Each structure stands twice: as C-alpha cells, then as structure tokens.
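Note that one protein chain is taken out, while the other chains of the complex remain in position.
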Amino acid sequence: MRKCSLDKINLIFAEIAKNAELYLPVDQNDGSAAYKKWEEGTAWSNKLNTVKSPKDFFFPQTEDLMQFKTQGKNIEIVDTRSALQDFVIFGVRACDVKSFDILDRVFLSEPVDSFYASRRKHGVIISLACTRPSETCFCKTFDIDPANPTGDISAWKTESEIFFAANTEKGAALLDKLSSLTEECDDAAVLEQKEKINAIMDKLPLKNLTTDAFGGGKTNELFNAPEWDELSSACLGCGTCTFVCPTCQCYDIKDFNTGNGVVRFRCWDSCMYSDFTKMAHGNNRLTQKERFRQRFMHKLVYYPENNDGLFSCVGCGRCLAKCPISMNIVKVMKKIGGKKDE
Amino acid sequence: MQRVGVFVCWCGSNIAGTVDVEAVSEALKSEPGVVFSTNYQYMCSQAGQDMIKDAVKEHNLTGIVVCSCSPRMHEATFRKTAAAAGLNPYMVEIANIREQCSWVHKDVLTGTEKAIILGKAAVAKVNLNTPLIPGESPVTKRALVIGGGIAGIQTALDIADAGFEVDIVEKKPTIGGKMAQLDKTFPTLDCAACILTPKMVDVAQNEKIRIFSYSEVTEVQGFVGNFDVTIKKNARYVKEEICTGCGACVEKCPMKKIPNEFNLGMDNRSAIYIPFAQAVPKVATIDPNACNMLKNGKCGVCSKVCAAGAIDYTQKDEYINEKYGAIVVATGFNPISMDKFDEFAYNQSKDVITSLEFERLTNAAGPSAGKLVRPSDGKHPHTIVFVQCVGSRCESCAEKGKEYCSKICCMYTAKHAMLTRDKYPDTEVYVFYIDVRTPGKNFDEFYRRAVEEYGVKYVKGMVGKVTPEGDKLKVQASDLIANKQLHIDADLVVLAAAIEPDKSARPLATMLTASMDTNDFFTEAHPKLRPVESPTAGVFLSGACQGPKDIPETVSQAGAAASKVIGLLAKDKLTGNPCVANSNELMCNGCSSCANVCPYGAISYEDKEFRMPDRTTKVRRVAVVNPAVCQGCGACTVACPSGAMDLKGFANSQIMAEVDAICK
Amino acid sequence: MQKITRDQLVSKASELLSNGTVCCVLGWGMGEFDYDVTPTVFNTVEELNNGFVFNDFCGANFSKYLVSKAAKCDGKILVLLKPCDTYSFNQLLTEHRFDREKVYVVGIPCEGMADVSKVKAICGEGILAISSNGDNINVTTLYDENPIVINAADVLAERCVNCKSKKHVAYDELLGDEGEVIESNRFDEVARLEAMSADERFAFWQNELSRCIRCNACRDACPACTCEKCVFDNPNSGVENKSPANSFEEKLFHIIRAYHVAGRCTDCGECSRVCPQNIPLHLLNRKFIKDINEFYGDYQAGEEVGMRAPLVNYTTEDLEPGEVFDRGADNA
Partner (left out) sequence: MQVNEYKPLIVAFCCNWCSYAGADLAGNNRLAYPADVKIIRVPCSCRVNPMFILRAFQRGADGVIICGCHPGDCHYTSGNYYTRRRMAALFSMLDYLGIEKERTRVEWVSAAEGAKFAATMNDFAKTVASLGENKRLEDLRCKK
C-alpha cells in the first residue's frame, strides 16, 4: 500500500496525465459532478458521485461503427475507428466499478464486442472508497463494499492523505510510475477509514433492502404480479433511469444520412421507450407497464438467471435521485418483494 | 425505388449557352434512382415530348425530372406528357435551370455546377413522389344568395337565367335593400325604383328563385358543392302563401306610432305593416314588439279584417335545412351611426340628417311625399350645407369613423346638390369636401355640371361645428383655398355618413369560415384576379359586403359572382387540386392548431375509435382534411407539432430531401 | 411551509371518494424519503390514509396525467392542482386532450415547492428526514447530530422563486383563498442573457446543452408535449434521434421542442425540474414567452380555455422577423 498527501494530488494527476488521458469527477456549474478530462488546473470534485456513470468510457452514449460513403451510385465502406489511447479513470466508486463487471459479461462474452473490448483494454480504473454515502445508497444489497472498491487500483481518502493499493498488473504498473510521488505505508489508516464507512453503512436507511425475492428462476412468480400496474402507473416513459444507470447496456444501431453517405452508429436505448426493440411486426411490449416491468425484471431476474445469480444493479442510487416521478428499483424491490419495512 | 428519367433541355441556346447540358445529363445519370438521362434542344417541343414518352416506355420509368425553364412555364405541359405516357402526372418534377440558373449566371462552370445541383434536388424529390389522384365531389346544383339587395337580386337573376335554382335569404320583410330607399341614381338621374322594382318582380316571378324574406342563415356546414345550410324563417304571424297584400290590416291596425324603418324613422308605420308599396313579397308582417295582440293578447283587429284569413298569431320561427352547391354573400352596407359625431349636432337637431335620410325626404314615396322640407318644422330650407366624408377617411378617429373612403358619397352628394338646385333654385347649396373623387364613366362631367350649371357652392374644407340656434343651424367651417373661416346660417345640414358592412356579416363570415378584413369587409380570394370569390371555395362575394361600391359596380360584380357560381354549378363533379394536406390520424392529437391557421376552414374534427396497443379501444379526436376545400398552402403542416399533418406534393420528406441535395 | 396540510387533503379526497363524486384520486404518494414523492392514483380511503403525502416536495404537475388517466376511469378522477398546474390544465383542455367532464379539480394553495438539490447543496448527502417548521426546514442527516435548520426560502425551486401566479384558473372546488396573479421577475434571467453578446450567449448555451443526455424527461414531463408521437421518435420526421450525438443534435432537439410548445407553454417549469442534468430549459421557453409578450402583446397560455395561441394567430400589423433584432438592440 502506498500513500501520498492530498496536497500533492495534482502532481499525481499530472504524472498520470503524462502517459494517458486522465478523467476524474469535476464539479460543473449546475452543482453536479461529471467525469472530465484532467488538465492543469482542473479541480477534483468532492461529490459522492457523478450524475452520469462512468460506463460512458467503455460504452459511450453515441459511438460511430462505420461509415458508408456514396458517390452517385457507388458505395464505399469506411472504418471509422481511430487508434485508442490509454486512459485512466480516477475516483470510480465501488458500485460503479462493479458495474463494469456486469457490462463485461454482456459485451465480452462471445461474440465479443470489439469496440467495448478495445476500450476496456486501454482503460485503467482507479477506484475510490466512499466516505460519505448518501441515503440513496444500497450497494450493500448487492454485496458491494464501498470501503473496499475494486478496480485496477483501489484508493482511500482520509482528511489529509490518499492511499493506493494495486489490484491488477495494469494497476501495479501505473502505481509504479507514481512511486516518486507516493510512499510505502501500512494499512492502519485505511482500516480505520473502513471502520468508519462500515459504521455509516449500518445507519443507511436502505440497509435492510434484500434481493431475497429475486434472482434467476423467479420469472413465473413475479411476471404477473399485480403490483406492476401501480408501480408503473406514473412512469412517464422517459429514459432518465436508463441513462444514468451504470449497468443498463441496451443500445440501438441507427443510420444517419449525412448527405454524402451514411454514418452507422450505435447509441444508448432505453427499454422505457415506446419504440424499444420495435420490429417489422411492431412492438413486443405494448404498454408502459410492460416496458417498466421489463427493466426491473431484467435487472433482478433475467440477468441473474443468465449470469450466475449476479444482479444487474449495483445500488448506486442514481435512479432514486433522478427519476422525475421518484419511482425506482428500491420501490419495486420492496413492493414486489413484499418486504416493505415499516 | 423509383426509375427516374432525366431530361435536360437546351432551350436552344437559352440554357445550353451557359450550362453544359451534356455534363448535366451525364452527372445526373449516377444519381440514385436515375436509370436514364438525356438532353435535347427543346424538351417542350412535340419531338421533345415524344422523347419523354418513348423513354417512359423503353426504360419503364416511374418518375420524370425535366431540367428546363420554370415550372410556372411548362410544368403543366410535362405533366400532360407524363399522363399521355401512362404515368401519373404528379410523378414529374422540374429543375428550373433557365430562369434561376442559365439566365442569371454568366459563367459556364458555375452555371453547370448549379444546374447539376438543382437537378439532383429534383431527382431527390421525385424519388419520394407518389402518384396523386385529384379527389372528386358531387355538386348540388342550387345556389344560395344571402342578402336581397340589388347585388343579391342581380346575382340570383343571372344564376336563375342559366337554369339553376337559387334561394335568396333576406332578413328584412322585403327584398330591395338600400336601392329601394333611393330616389334617383347618379350620374343618369333615373329613378331608382323605376329600375329596381321590375327586377324585384322578376325575382318574385322567376320559377327558379325562392325568396326567404324575414329570414336568416343560422348554420352553414359542408364545403364547396355541398353546403348544408340552416335558414331560420322568423315568424311574421302572417301566412305568406295566403296574404294578398291588400293592406286592409295595415289600415285598420290601431298601433300606428311605430317608427318606420324604411323611412329611417322620419315617419310612422303600424304594428302590422308592408314596408313599401312595391315590396316583394308583398305580404304583411306583424312587428312582435309593437303588436298588442302578441304582447298581451288584446286586439286581434287585423285578424278580423283579413278577408283571406292570413293572420296567424301562433306562428313560430321555422328552421329550414337546404343543400347548396354555392353561396353568394350579398349582405351589403349601412351608413355608420352618427352618435359619436357630436360636432355635427346630429342628435341635437332634427334638421341635421344623413344623406340616406335626405334620399327619403326627396323621394316621392317618402315621408314628405318628395317635398324637400325641414324635418323639424316642415318648412322649405333655403340654405343647405352638405358635409362630405363624415367618418370616412378618418385616419385619426378610428374609434368613431372609418379609415377607408366610402367611395359613393362624392357622387351622391353632387346628385343631391344638383337635384336641390334644379327643383328649388332659390336654395343656396354648399358642399364641404376634402377631395372630390369622381373616377367613373360620366362622373366628373356630372360633378362639373353641379358646379357649373347648377351653381352648387363647393368649398374645400371641413365643417368644424354645427350649432343649432333658434331655427337656424350655425355652421362653422373653414375654406382651405380662401384660407378663411366661414360662418353659414343653414336650414338643413346633410351628412355624407361613411358606410360600413352590415352587422350580420361578421357572424356570417364565421359560419362560412370566410375571411374578413379589419373593417369587416369580406376578403377576396385574390384582390386583383379573383375579386368576386372568397378564399373559401364555393363562397362568392357580391356588392358592398366586399367593399364600398356604387350601383353599376355592384351590378357588374353581382353578374361576375353569378358567372362564377354558374361555372361551378355547371360541373357535375368537382375535381380538386391533389396537392392538399392530409392528416395521419395515428399521430394526430386533435389539438386544433391546424384548424386555427387554415384560411379555408378545410379542417374538421372527428372522434375516432382507435385500437390501443393493449387491445383496448380509445376514442380520440382527430383532424380530417376536406380535400375539396383545402387549397394546399401548407400552413397547417407547420402548425402541427407532431408532424401528423403533411402536404401531398410538398411533403416534409420531399422538401428535406431537396434541402439535403442542395446542401451536399 | 405549506398552508394546507396533508390531513386536510386526505379528508377532502376521502369525502369526495366516499360520496361518489369521484372514483379515484390523483395525488402524491409517499416514497422512501421525505423528498421522494410519486404521483399516485388512490382508489380507496384506506389507500389515501396509508400512502398519501403532502409536503414541500409535491412539485409534480398532474395535468398531463389526465390525458391518459381521465379516460380510463369509469367515473370522475379527482385531481389536486396547484395554481400553476391549473394553467396547464386549461391549455390541455384548449387542445381537447381530455374530457373536462371526467375530471373533478380541487385547487390547492401552494406556498412554493422546495428543490431537493438546493437542500443537498446546503446539507450534503445523507438526508434522513426533512420536516417543515414555519418558515424553516429542518433537515436530519447521517452526518450531523442535530437537524440542520435552513430557511425555506433558500431552497425554493427556481420556478417558485419566480412564481407567476397564485391564482387557480380552473377548479371545481378550491381549498383555501383565491390567489392572485403575481408580478414576477421571471424574465430577468432571459433579459440578462439577451444583454450578452452573441458569443457569450453561444458559449452559455453550448455549455448548458452539452450536458443533455437526451433522456427525454423534459419532454415526457412537459404538459404541452402530449403528442401521440413526437417528431423526435418518428423515423419519418427527418429529425428523429435517440442520442445527443453532437452539439447540433442537442440544439436541434431543444430548439424544436421549445418552438413546438411556444405559445402553448404555460411556464410551469416541469422541464427544468425533471432535468437530471439541471439544464435551465425553462429559459428557452421563457424566451419565447417573453418575445411573444413583447411582439404580440401579453399572453399567458392556459389563462382561459379556448384561447388562440399566438403562433396560430396573426394581425396584419405584426412586426417583421428582421425587426426583432432591432428591438433587442434597444433593450441591450
């Protein structure tokens, strides 16, 4: 384990940025935080988390796949991929780090998504333990320990210092490069920090939320639950939950006519949208209730069924904070799971 | 995918001089959808057209692009060519490479480049064209004329003369309108009644014409060729079919002190009345506000004296539904109220009168039996002051007058002045005017006669104030030419009141969805080229409802409106312009934005049942465009937020394809 | 800070449910946290007693729900509308989006709603409870031993700071007193932007709109956006897209959306409230409202049912499109 004074954090950033693009949470003028590329003078945000999750780095909201150039009746296919540079994402919370595992299972299983894979290869993740979780946090429900974030390098922040531990080869290599700025240390301070976090975790209002009622094999039991009607009743059908969600991985492939040809790109799609997976015969989910149910059944039943029981939610709480009508996975789990704690 | 043929015209050297036509046809060959491209000296010639027809057959073309002169020139030509070749005529697009290219750009390189782009835009558009078929609708061969003045009468007679049935709806108990109240007509000075009443009789006797007098239009539905109109026949408490118009009832009626509107209140009539001797229909009408029998059941004299037994106190308003193919608006005009013109003391002295009252005073059938006397004391006036433009051309006083020129006042005032001097040479006559406007056949001659032969004193200037003093009217006025103030002791002051559209016109316009200007005159479909048609198809304009006009002008417009109606009714079916709006009801919200902007009232709403995705049904309000009424302006397409409304022939996708092609 | 209490509303709603006036109630449902309130349809008095909530976070404008919900009820649906919501209600009626006969409106007074992000800006994360206490709000958090007391006025939502009206323009029944239209400063921020140079304005909007994630929350919450199919979802419209692929797409979406609701937008502020990225979208709509007021005379959408929106109307004396900038220059 290595540590460094927080005073020197900008030197660390500068060192990382020498060899790779460095991204970290930065305060925006609306009061929220977002991942931005670090440049000299960029200040690291103190916020618990960003509005948009870091899944953007591996699975961007919009990504060109290829281009067709037309000249008269001739069509030329152009590979629009450019060589990727190595990049480092700093300050990823435990929940968001976990989300990459969930995405990996989708994009890195056969057939491998080469766009995603190449970004994963070039990216190094420096995670960061939480210090002040929010009332909306429920990562514990999914066995995520905010005091022990994974990633290539784990980091803990105390009042004055920051501690690093490498978890992977990539991480170790990067940490090596920072050796002149950091010093070797024991994990006493980190353990103390972990204690503190665990103490707070025990006080979180959603600490008792469980996944007991969910998981693979529950389709028949839950699909026709009458509660879906009420839960979905106010849903506006917007894509906020999906787009702030670190684990939602659905996309649409679309063609954009540039006038000189076509750019084929993919962009995030939302199962909440009325034209989601619309096919020649029409929609397979006809009402907002069905679309709403799909989102949660996928996260809590279908995904675990296909992925060794792993749930497709990391309890980051973004959807709790951002849903325009305050309907979210916690309410669904409590209602459908019948575990509304009084 | 279309199979498009491109035909580039040289137009002799008009195009070929600045545009490399060979290069254009070559470049367009490689555009998507183009399977054939060629150029020729004169595409519009017989040989050129044959070339197109042959190519359609040989290459199995489904769309045609002609790069040539303006579509305003030859679009129709090439559409016919396409039709002759078995294509839908609307599968033709024109790239204007003459007026908008070769004629305005001198350099061959730029001209050619632009011609290619314009050609590409046309190809892009035609690729999205769909065959359009004009809609057809049947025509009800009957016309409705609203208003029974000279305008309505003439229109009805002309339409009936062509063999079509016409109904006249007149809100007064008799037809005749304002002209029936006039004495003599300028500039010929023939008596109004002598030329009008025979026409009224013609109307009454014409088998093709029905008169709904004392009636109003209350509802209009439908569209050109197929109007559905509700007419309210007000109860006149006299059985129209039975009444002989003998007048016995009028004579015996005890209620005799009712102001006579026909004489503008200058004398009285009875509660049961016939407006004037030559009224058509010559049928009595009971004024329900004045009749004791109707008010409190006490009287019944008329019923007793009526030999025909025509009186029916229990009569009710009757509603008649009738179908029409065309509607003519002939609602006419009224002088404006003089209430706001205190400076002329109209409400203070009986001897300040309007020109229309003057007409009645000089009319042999008027309250004074044609003798020009002062309404106050019946004495002969020795000094008469005519004031022109009272409320007309009133730019600064819009709240009481009108900004426009009422057009007829100069001439009738000259007539009044002349007639006065002719009959009563001892009378001094002054006319105060801003300008004297006499454009019209024999008009200026007429005015000059008034001045030169009859010694009418025309003074350029306005009357500032009229003050009744004793039995005189002190007139204070300015003479702008002599630049001095004038003080005249007048016996009678005659105000040439501005005229305005009849008050019934505005609600009628709403019913007809016909547009009006800010003064409530009906607007024409085109101010120059379609002056007797309303923008609303099937609605025509006759007379002063469209703008101030004199009798000859009214009659000629009435005839013109009639000829337009005849042209419409002569058709068995109406073929529409197929480039009309259409609403995709699956996307329509029924919000009414489109109907709000439609100048033609072509959009209506229906509650339609839709099958919802969850297999339930939902009733939604959706817009429906009547293709027979829509003129294809496209205003609705932009007002529609969801894009449910689109325009055939100029669809969103087509225009965007043109934009794309141009901006490549 | 609200003058009307949860219990008053529950009792009114229960009364109307029990006496058969309405068959269901569209109200606010209790969530996990005090600020987390979900629009909910209550079918029974029991449901109301258990789940109904009314506090300073009941911002959601229910008018739009009537488009889908009113037709589904067998009888009438009771809707609780704050003054600003009633404007949307009227505008939707003007556009024939639901049947007035199917709705029973109880107008409820509103003292302004709080914005939880403003609360969090002051108190930080970890909010366990929020309660109202006169002009103050008490916030209990995970990290502070004692509740933090903040002034309610400091956390008022932007739209409430610039509240345009406390008057209910539609209701069947009103709880509390009839309010009045307020002279607000809601156009000040627009004027401030207008006074900037074009470059500054461009930079401002470029920055704001760059945050857009095209989640469509603004559109889907907007009571003026009730199209059966939005042009941005319609592959044939030529503008359909699902992502803010680049800065043009961001602008296109927001310009066209604002244009489509221009003259129909009642300035209810839902767009900005629901934006997860806090883009001040209301400033686009307010620009149109301000322009319309200045160009064509004051117009408040939804003030009455049946009004003709300014962009589907005209006079022959309207100013020319080129003149709008001359006026801007005078103002600057």
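Going by the order they are written in, the chains are A, B and C; count residues from 1 in each one.
Just so it is clear, contacts are C-beta pairs under 8 Å (C-beta built on N, C-alpha and C of every residue); 3 or more make two chains touch, one makes a residue touch a chain.
Since the structure is predicted, the reported quantities are computational estimates derived from the model, not experimental observations.
Taking the complete complex into account, the chain left out of view touches A, B, C.
Of A:Thr42, A:Thr168 or A:Thr258, it is A:Thr258 that touches the chain left out of the display. Screening C:Val231, C:Ile279 or C:Ala301 against the full complex identifies C:Val231 as the residue touching the chain left out. Touching residues on chain A toward the chain that is not drawn are 67, 256, 258-260, 263. As for the chain not pictured, it touches chain C at residues 190, 193-194, 198-206, 231, 237-239, 245-246, 248-249, 251-252, 255-256, 258-259, 262, 284, 287-288, 291-292, 295-296, 310-316, 318-325, 328. In the full complex, chain B makes contact with the omitted chain through residues 70-73, 96, 98-101, 103-107, 110-111, 113-114, 117-118, 121, 515, 523, 525-527, 535, 579, 597, 599, 631-635, 637-639, 647, 650, 652, 655-656, 658-660, 662-664.
One rule holds in what follows: only the chains that are shown with their structure count from here on.
Set against one another, A-C and A-B show the most C-beta pairs in contact at A-C. Measuring from the average of all protein CA coordinates, the nearest chain centre is that of C.
If you average the Cα atoms of chain A and of chain C, the two centres end up 30 Å apart.
Separating the centre of chain A from that of chain B, both taken as means of CA atoms, is a distance of 68 Å.
Looking at chain C, no residue sits in touch with two or more other chains.
Per the touch definition, chain A reaches chain B in the complex via residues 70-74, 257, 259-260, 283, 286-287.
For chain B in complex with chain C, the residues that touch the partner chain are 518, 586-593, 596-597, 605, 618-621, 639, 641-644, 652-653, 656. Partner chain A is touched in their complex by these residues of chain C: 31-33, 36-41, 60, 65, 117, 121, 124-128, 142-143, 207, 211, 213-217, 219-221, 233, 241-246, 273-274, 276-279.
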